[in-house]
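Structure record follows, encoded as structure tokens.
Right after this comes chain A.
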Amino acid sequence: MLKRKSLMRSAAIAGIALVAGLAVGDGAMAANEKLKIGVLGVMSGPAASWGLVNRYCAEARANMINEAGGFEIGGKKYDIEIVSIDDRNDPKLAVSGAERLVYEDGIRYIIGPNIDTTAAAIVPVIEKGGAMNIPYAFSKDLYSPPRSHSILGMIASYQAGPVIYKYLQEKEGVKSVAFVARNESDSLNQREEGVAAAEALGLDVLASKDTYEAGTTDFFPVMSRLVGLKPDLIVLSGVAPSDAPLMLKTARELGFQGLMSTETAQDAKILSEVAGDAANGFISVGGASTPEIRSEFMETFSKRYEEVAGEWNDEAGTKVYALEILLNTIKTAGPEAIEDVSKFKAQMDAFKMTNPFLKDGRDLHFVGAGFFDQKRQISVPMVVNVFKDGEFETLFVGSVD
Partner candidate 1 sequence: MPIMEIQNLTKRFGGLTAVNDVSFSVEEEEILSIIGPNGAGKSTLFKLISSFLRPSEGRVEFKGERISGLAPHIVARRGVIRTFQETTIFRDMTARENVVVAHHLRTEASLVGHFANSPLARRDESSFHESAAEILEYLGLGHVQNEYARNLPHGYLRALGIALGLAAEPEVLLLDEPFTGMNQDETNKAVEMVRGVRDRGITILLVEHDMSAVMKISDRIVVLNFGEKIAEGTPTEIQNDDRVIEAYLGREDEEIGI
Partner candidate 2 sequence: MPNQRSLIAVGVALVIYLIVLPALLADKPYFLGVLTTASVLSVIAAGVWLTFFIGRINIGQGAFALVGGYAAAILMTKLGFSFWIAMPLAGLTAALVSIVIGIPILRLRGVYFAMISLSLTETARLSAQSFRSVTEGAKGIVNIPLPGAVEIFGFTLIPDFSTVDKHLAFYFLAAILLIATFAAMYRLVNSRIGWLFKSLQQNEELASSVGVDIARLRVIAYAISSFLGGIGGAFFVAAQQSVYPASFQIQDSIYFMLYTFLGGLGYVFGPIVGTFVLFLSFEFLHGLNEYQPLIYSIIMIALMLWLPNGLLSIRLPGWGLGTKANPERARGA
């Protein structure tokens, strides 16, 4: 909402700020105009960490930007304000939350939500309200035409799975695989894609149906059957960070000798606390946080993250990119894109920036044409990690395209 009065005022303030900034260095807090970005996701209940990590990432990065004097778009600096709403994984609350962000706060760019159900429910709001969002849900329907307002924020399991399986097939001689999923839509869909990928690679799929219920505290019944099949690899499809360590520990206690992997991000602290040594050798997809690949900028970021959240969470390594790419794409598209997402969309095919979170200086851009027939995914690097004595080590870094 750029009103003329506030425009003039902010221009004046910007002028003063410029002078002051020159005088005092970067310590000055300029009263920039605000650019609001929404975070909509589950921030309470069993899956609270998914949405909270999104929110903390956005807030941490926004704090950095604002303290550095704001984010420049079209020669003007904006302070980034994060407006976050907890949808509790309830589609009704997701819809009202999205309507609030879009219509009341005038927000055009939303990070989230976290599951297929809520992501699909707000599609009508996003499209009608002329907004873009970055869901962390994997359903291809969200990103494929005729849909065009949603951008997948991370690596989908159906992208990481084949890469990991292939690696393990070639490097570790894996021949047989067993899948287990949480008995919820998102996990089941991820497992289905994973099974298809494994079969395409010629792996022997020993178990393709096993599930467990949310809230399971005892994985012996579930894992006994899987371990009994003696697969070379057990894939935990779309398991929540809280469940993975229990499953690892249980499998080892049941005498499982083979490999275990997952396609989603996990947290090293939880793994070492709950599973301890049993988690060694566990392969998961991480973000930019392992020491081998992270840049200095990433280290600064994770310190800021700790200030906001109290504690680092490795899930955050996969979620740092959303705000960064949103802002930089808007910047490239010009100030009009702040209000008009069609300008943003027009820019998506060509947009490219250096990924500031990684040492190797690879590009951050939009990908996914091979999966969705259009570029509707952030080129999050596919960092495949292996857990070793309380830390993640990077096995290799792949990419979607």
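Structural remarks
Please note the rule applied: a contact is a pair of C-beta atoms (placed from the backbone, for glycine too) under 8 Å apart; a residue touches a chain by one contact, two chains touch by 3 or more; residues count from 1.
Selection rule: all candidates are chains of the complex that A comes from, given by their letters.
Owing to the predicted nature of the structure, the values given are computational and were not obtained by experimental measurement.
The candidate list 1 or 2 contains one chain touching chain A in this complex, and it is 2.
Note for the complex: chain A touches candidate 2 at residues 43-45, 84-86, 88-92, 95-97, 99-100, 102-104, 115-117, 120-124, 128-129, 139, 141, 183-189, 192.
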